[in-house]
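Take this structure, written in structure tokens, and hold onto it; I'll ask about it next.
Certain chains of the assembly are absent from this excerpt, and the rest are unmoved.
Labels run A and B following the written order; every chain starts at residue 1.
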Amino acid sequence: MLQDFCVAVEDPASALFVNGKFCKDPKLASANDFFFSGLNVFRDTSNSLGSNVTAVNVDNLAGLNTLGMSLARIDFAPYGLNPPHTHPRATEFFIVLEGTLYAGFVTSDGDAGNRLFTKMLYLGDVFVFPFGLIHFQLNVGKTNAVAFAGFRSQNPGLITIANAVFESNPKINPDVLTKAF
Amino acid sequence: MLQDFCVAVEDPASALFVNGKFCKDPKLASANDFFFSGLNVFRDTSNSLGSNVTAVNVDNLAGLNTLGMSLARIDFAPYGLNPPHTHPRATEFFIVLEGTLYAGFVTSDGDAGNRLFTKMLYLGDVFVFPFGLIHFQLNVGKTNAVAFAGFRSQNPGLITIANAVFESNPKINPDVLTKAF
């Protein structure tokens, strides 16, 4: 932090890019730059995984630039899954607002490594996914489930393991995948 | 971050203190160390301010140690106020779950300083309070209001301006307060 805030702006005119975003002239910042609306709305989960992540980060809440935080709403259909993934740049906390979720994370390799920590989560429960570890949530109830997540980065990043490993563009050499999995 | 996690433990035996907390032996960590329950419960707001902050930080969710995040539930009676305060060690995001809140923050001193940024917040609205700035929320509805907050620190700290300035222990010299206010 070098100033009170640095509301993000894109700069297509000069075609310059920085790590993060350029700032709006601070004198022109207003309350709306720090505001986002609609996290109460249920999102469509009619996809193959039965889940939908609504990310609120520096791309759609410009005031988060340089402040090191972001958030998300995650909707789950019955049996919907937020599949194994990591956030390469953030720890996450997760609060259940509706439904019953089975959540877990796996520790890194090592002597007592690759331990799976899981918890059944109900309304009002909080779970923490430590920085960089693979984690997931599964709706184990017969109704929709909803959760909010907080991240310690303005842009935590998302690496969905199945996408990155099996659906990259171009695909990873099959010799690699066959030998690894 | 120097390891996957460092679940906090107190160490009364050796009477040693560090910045933050000592860690539990990582081999003994379990899912419960990353879990907190009960953020769905309405908290009693029958106090003079008509608000109640339930903090979930490294003191009651030990797994947050070294992970740089914490959260809170804030309950508001009708016309309840979370009075002007700062978090000396954290930016905050704030999500409304119930009711209607009038929230604001004030920029620091300077040429175009001490600007008040406010927003009326409804169900599903998000507002960001930048690092270290004085902010508040007032329930302007006739019903209870509830919000969740996320902080970018395992222990953001809270400085309620009225308490720190007018109710410190011992009290600040009246010459200071009279001249300043």
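Rule of thumb we're sticking to: a residue touches a chain if its C-beta (ideal position, glycine included) is under 8 Å from a C-beta of that chain, and two chains touch if they have at least 3 such contacts.
Just so it is clear, the structure is predicted and the values come from calculations on it, not from any experiment.
A.B. asks: Please give the number of copies in the complete assembly; 2 of them are in place here.
C.D. replies: When the whole complex is considered, it contains 6 copies.
In the analysis below, only the chains that are shown with their structure count from here on.
A.B. asks: Compute the distance, rounded to whole Å, between the mean C-alpha positions of chain A and chain B.
C.D. replies: Between these chains, centre-to-centre, one finds 23 Å.
A.B. asks: Which stretch or stretches of chain A touch chain B in the complex?
C.D. replies: Against chain B, chain A makes touches at 1, 4-5, 26-27, 29-32, 34-41, 56, 61, 63-64, 67-71, 91, 93, 95, 97, 104-105, 107-108, 112, 117-119, 122-133, 148, 150, 152.
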